[in-house]
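One protein chain is absent from this view; the other protein chains keep their places.
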Amino acid sequence: MASAPAPSRWALWLPLGFFAAFTALVLFAMLRPADRAVKSAMIGRALPQFSLLAATPAQPGLARADLATGKPHLLNIFASWCVPCAVEAPQLRVLKDRGIDVVGVAIRDKPEDLARFFARNGNPFSRVGRDDVSAIQFALGSSGVPESFVIDGRGVIRYQHIGDIRADQVELIAQKMVEAAQ
Amino acid sequence: MIATAGLAALWFAAALAVLQLFSGFLALRQPDNPLTPVVRPLAMAQAGLVAFAFLCLIIVFVQTDLSVALVAANSHSAKPMLYKVAGAWGNHEGSMLLWVTIMALAGGFVALLEKRLPEPTLLATLGSQAFVSLGFYAFLLLASNPFARLDPVPAEGNGLNPLLQDPGLAFHPPTLYVGYVGLSVAFSFAVGALLTREVSPNFARAMRPWVLGAWIFLTLGITAGSYWAYYELGWGGWWFWDPVENASLMPWLAATALLHSVSVLASRNALRAWTVMLGVVAFAMSMVGTFLVRSGVLTSVHAFAVDPTKGTFILALLAINIGAAFVIFALRAGTVSEGQRFAIVSRESALVFNNVMLSAVLGIVLLGTLYPLVAEAMGAQVSVGPPYFNPATAVFVVPMLVVMGIGPLLRWRRDKLGRIKHFLVLPALVLAGVAIWLSLRGVHLMPLLGIALGTMLLMVALVPLKGRRLRTVTLPLWGMVVAHFGIGVALLGIACDSAFSTEKLVAARVGETVSVGPWLIRLGRIEPITGPNWTALEATLNASYGGGSTSELKPQARSFWTPVQQTNESAILTRWNGQLYTVLGEEAEDGRWQLRLWWKPFVTLIWLGGALVALGGALALLGRVLSDLRRFIAIDKIAYRRQQQGRL
Partner (left out) sequence: MSAALKPKHQRLVLVLAATAALIAAALLAAWSLRNQASYFYLPTELVAKPPAAERAVRLGGMVEAGSLKTAPDGVTIGFVVGDGKARVPVTFRGITPDLFKEGSGVVAEGHRQADGTFLADNLLAKHDEKYVPREMQQMTTQEARQKVEATK
C-alpha cells in the first residue's frame, strides 16, 4: 500500500504550472502601467495660452507670458485640501532653495484656506494662480493633484511628474530642470 | 532612543531568523550537528525580539515621537489615544511589522509547545517559517523601515485626518492579517512535512489549531468587512464581488477546504497529498490577496492606498515562497503514500466532495477576479460582477450545502445511506414544503432555493446532537454543529434579503409620507449640521412600522473638505425581523429631496450567521487546545515520574 503510485507524476507539476501562469499574468499587468505613465502626450508641446488671477492677495497670479521668460520654471498643480500636496511641500522647498523658480496653480481653492496651508507647510511659490474650474488642469492633460511640469524658457513642457514629488525624486526633478535650461 | 532600540531588536531578530533557517535545514542533513538543539530556542528568542520591536513602535506612536518619520506622517499629538495606538499598524510599514510580529510569535509558540511531531519535521517547519519571515524582514529593513528618523524634527504630525478615524479601519486589517499569518504557519507545517516525508495524522493534529485559528479570524474579518461596506457605501448591498472583497474571500475558501481535509487526515489518515497541497494553496491565496489589494493592478470601489513598488516586492515574495513550495510538492508528493481507503458512502467521501466543490468555487472566484487582467492583455477592457459570480458559484455551492447537511451524519470509512434515511425524511419534507409555499408566493428560483435549503440546514445541523446527553458532547462537535448552523442562518439571511427586500426611490417634500414594505415614513425636516471636518444636510425621518409607534432616523448627505468628497451616510433601524435602511440624496430643483429607502427582512441574519460560524470555530479550537494541553501535562507527568524512578 505504501508503494501505491501517484496517478501520474506530471500531474503533480500542475499546481506549479498554474501558479507560473498567474505570476506571468500579473507581471504583465504591472509592467504595462509603467510605460503608460512615461508617455505623456504633453511633453514637447508649448503651453496653451492662459491667464490666471492671483490666488492670494500676497502674490501675483500666473499667465503663460510669465513662464516664457528664457528661464525654466517648475509648475506645480496643487490644492490646500489635498493631503499628498502637504506631504510634497518639503520637497518643493528643497527645490526652491536650490534656486529653482517654482510657480503654483491652486485648484478649486479659497484664499483663506491657502493662507492656512502656506502657514503650515511653507510657501515655495513665486506666483500662484487660481483655477476654480480645473481649466488649466485639463488643458495640460493633468488628471489629479499634485502634479508638476518642468517648463523650459520658451514655455514648452519638458517633463510631467504625476503625483507627489517624494524625497528620492528631488534629484530627478532637479536634473530635468537642468536639462530644460540647456 | 526607543526607536533605535526597536530597530536594533528588528535587525537582531532578522539575524536570528537567518540562523534558524540555516540550522533548521542543516538538521535535515546532519541530525546530530551541534546547531540542532538551538533551533527551538532561536525561534522563541526571535519571537521575543520582534514583539519587543513592535512594542517600541506602539510606544513611539503613543508618545507621538515626531522624530520618527512614520509617526510624523501618520499621527498627530491631538489624536485620540485609540487611534494613536491603531496608527502604529494603520500604515504600510507598521502593518508589515505587525505581519512579521504575528509570524514570529506563531513560530515561537510552535517551538515552545509542539511535542507531537517528530523532531526533524518540526525543525524543517521552523526552518521554512524562518525562510518566509526572512522575505518580510528584508522588505521591512531594506525597503520600508518603520523606525526611519526625520531630521529636522517637524513641529507637528501630518495624520489628523478624521476620515481615517474609524474603529472599523483600526481593527479590520489586523483581523485579516492574523488570519493570513495563521495560514503561513500551516504553510510551514506543510513544507516541513513534505521535506521530511512525514505527512501523518500527527502532522495534521499539529497543524489543525493554526488552521482553525486563522480561519476564525478570516471569518470574522469577512463578516465585519461585509457589514462595514453595507452601512458605509450606502448602496444597500452587502457583497459586491469587488477585488478587495474577493481577496479576503479566496483565502477563506482555501482555509475552509484545508480545515476539513486536515480533519480527515487527523482522524482517518487519508487525503495526505491533497491536504499538503491545500496548505500551500491557502497561504498562496493570502499572499495573492495582499498583493491584489496593495499593488493596484485591479481597481476597487474601496479606496485604498496603492503603491506599485510595494506590489512588486510582495509579488517577488509570493513567487519565491509559493513557487518553491510547489516545486517541493511536485518532487515529493509522489512519494507520499496514499493513506487509508474509504468507501464511496462515508464521511470521508462527503468531505472530499465538499473540498472539491470549495476548490471549484475558489477557482471561479479567482478566474473572475483575474479575468479583467487577461482581457486587458488581449486588448479589451472588461469588468466582472455579480452576473458572473452569482450563478457560477451557486452551481457548486448548492450541492455543497446539501452534502454539508448529510456528511456529519455519516460514519467514517463505510456507511449506508439507508442508515441515515430516517434523519432526513423530516428535513426533506420541510425543504419541499417551504419550496412549494414560496413558489406559490412568486419568489424567484435562487432565493427560493436558498430559503428552503437554509431552513433545512438549520434542522439537519442539529441532528448530530440527537440522542446524546448535551453535557457530554465534546467542544469540537459543538463547534461543528454551531458553525454549520451558522452557515444555514447566513444563507437564510442572504436569500430573505434577495427575496423579500423592497426598495423605494422617491423625491419627497418635507412633511410628505412615503411607504416602503410595512413602513410609513414621514420626511420631518432637513437641517444643516457640522462635524469636525464636514458639513452635512441631515434629514429627520419618522418611521412607523405597520402604523405603530414611530422611531427617528437621521440619514445625512455629508460634504468633506479635506479631501473634498461627498458621502451619503445611511441611517439604519434594526428590528428583530429586519432592517430599515435609509439614504438621503440631493435636493431636486423644486425643493423635493431624494430619498432611497429599503426594507430588508431578516438581512441581519447574514452577519449573525457569520458570527455563529466564527463562534463554532472558536469552540472547536478551544476544545482542541484544551485536550492538547491535558495531553502535554500528562506526558510531562509521566516523564517526571520516570525521572524520579530512575533516581531511586
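Observations on the model:
Chains: A and B, in written order; residue numbering restarts at 1 for each.
The rule is simple: a contact is a pair of C-beta atoms (placed from the backbone, for glycine too) under 8 Å apart; a residue touches a chain by one contact, two chains touch by 3 or more.
Remember, it's a predicted structure, so these values are computed and weren't measured experimentally.
Residue-wise, the contact with the chain that is not shown comes from B:368, picked out of B:213, B:368 or B:427. Of the options B:359, B:455 or B:579, the residue whose C-beta touches the omitted chain is B:359. When the omitted chain is restored, the residue from B:15, B:82, B:382 or B:445 that touches it is B:382.
Of B:80, B:167, B:391 or B:433, it is B:391 that touches the chain left out of the display.
Of A:26, A:102 or A:145, it is A:145 that touches the chain left out of the display.
Touch with the hidden chain on the side of chain B covers residues 298-299, 301, 303, 338, 341, 343-345, 352, 356-357, 359-361, 363-364, 367-368, 371-372, 375, 380-385, 387-388, 391-392, 395-396, 414, 505-507, 563-568, 583, 585-586, 588-590, 592, 594, 596.
Rule of thumb we're sticking to: only the chains that are shown with their structure count from here on.
Taken together, the chain A residues at the contact with chain B in this complex read 1-6, 9, 12-13, 15-16, 19-20, 22-23, 25-30, 32-34, 81-83, 86-87, 108.
The part of chain B that touches chain A in the complex is made up of residues 73, 158, 161, 273, 277, 280-281, 284, 288, 291, 295, 297, 308, 311-312, 315, 318-319, 322-323, 326-327, 329-330, 333-334, 337-338, 370, 373-374, 376-377, 561-564.
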